[in-house]
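A single protein chain has been removed from this complex, and every other one stays in its place.
Take a look at subunit A:
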């Protein structure tokens, strides 16, 4: 068990900077998820923590010790790979005990640790099989078992669920969470799937183009995104961004979306945004769940408007509705009984109490 710290870590391949100065503190026992689109540098960061990639600049510390030049085997870490990387010629037990055997642990202890890990992962009866006789989910468990028996300071997961089908992925996600609750080892987990990130992490690190966009708990990222990238990346369906500007009408601050549609801002929001120049090009960020069917009695800060739906997607517990505002495609979530139909007009309501306002040029949430 240990904490991990990254200080201004940089990774350069020739003249391309894959990771551009990352600072990150991971506390003991913490489950950190690095998430971002492909090529954002998240896997490179993980591999640098593992010692599989050299660091071009900066420091990586495990348990307070700088490990920049420490080889992987001496970092006391364990890694689970996307394609499992099980040794094909060894049985499950041999795969799991390989690291311990290399370190000449006593046989009895190896057996005890393997048995315990197998029990934890529910693979006791597979222990004598070869990897090719296992299903994808079972292989993933063995790969995790191989990490657990080592009892390392840090677990590293590199997109471990990407090769599994959707149903198994959900199942294994819960499995991983359970394992972490039991062993409490500091974990760094890389994924491109924001749902995995949200469900597993104590804190999520959103990365983009080799930099950290934002670090926070899943709820913080969801409700208080710092940038347009985070706002758009976290949450599914993604947040809507509607071009808008602020204007003063008769002493109240209004947000104008189109020539026809403009709403007065709720007092709390008006106070927050009042200092902004009225000429700035802005974006209204609104999650689909804050764009619902209109009711007869709307609460304060909830404004209704009429539109014509393009497409509807019934999901069962809700129906997603898609429409356009001045050419901007927008998604809303309405009650399945609200009568939404493809191509039909509908009156929708916008909950401006949950709105975000972004600077279009900088992408910063204001």
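Simple rule for what comes next: a contact is a pair of C-beta atoms (placed from the backbone, for glycine too) under 8 Å apart; a residue touches a chain by one contact, two chains touch by 3 or more; residues count from 1.
The definition used in the following text is that contacts and distances are computed from a predicted model.
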item: Choices "Molybdopterin synthase subunit MoaD", "Carbohydrate ABC transporter membrane protein 2, CUT1 family", "Dihydroorotase" or "Methylenetetrahydrofolate reductase" - which one is the UniProt name of the chain not shown; value: "Carbohydrate ABC transporter membrane protein 2, CUT1 family"
item: Touch criterion as defined above, residue of A:52, A:238, A:320 or A:338 at the omitted chain; value: A:52
item: Option from A:98, A:273 or A:322 whose C-beta touches the chain left out; value: A:98
item: Sole contact to the chain not displayed, among A:64, A:88, A:106 or A:277; value: A:88
item: Touching residues (missing chain, whole complex) on subunit A; value: 50-52, 71-73, 77-79, 81-83, 85-89, 98-99, 102-103, 146, 150
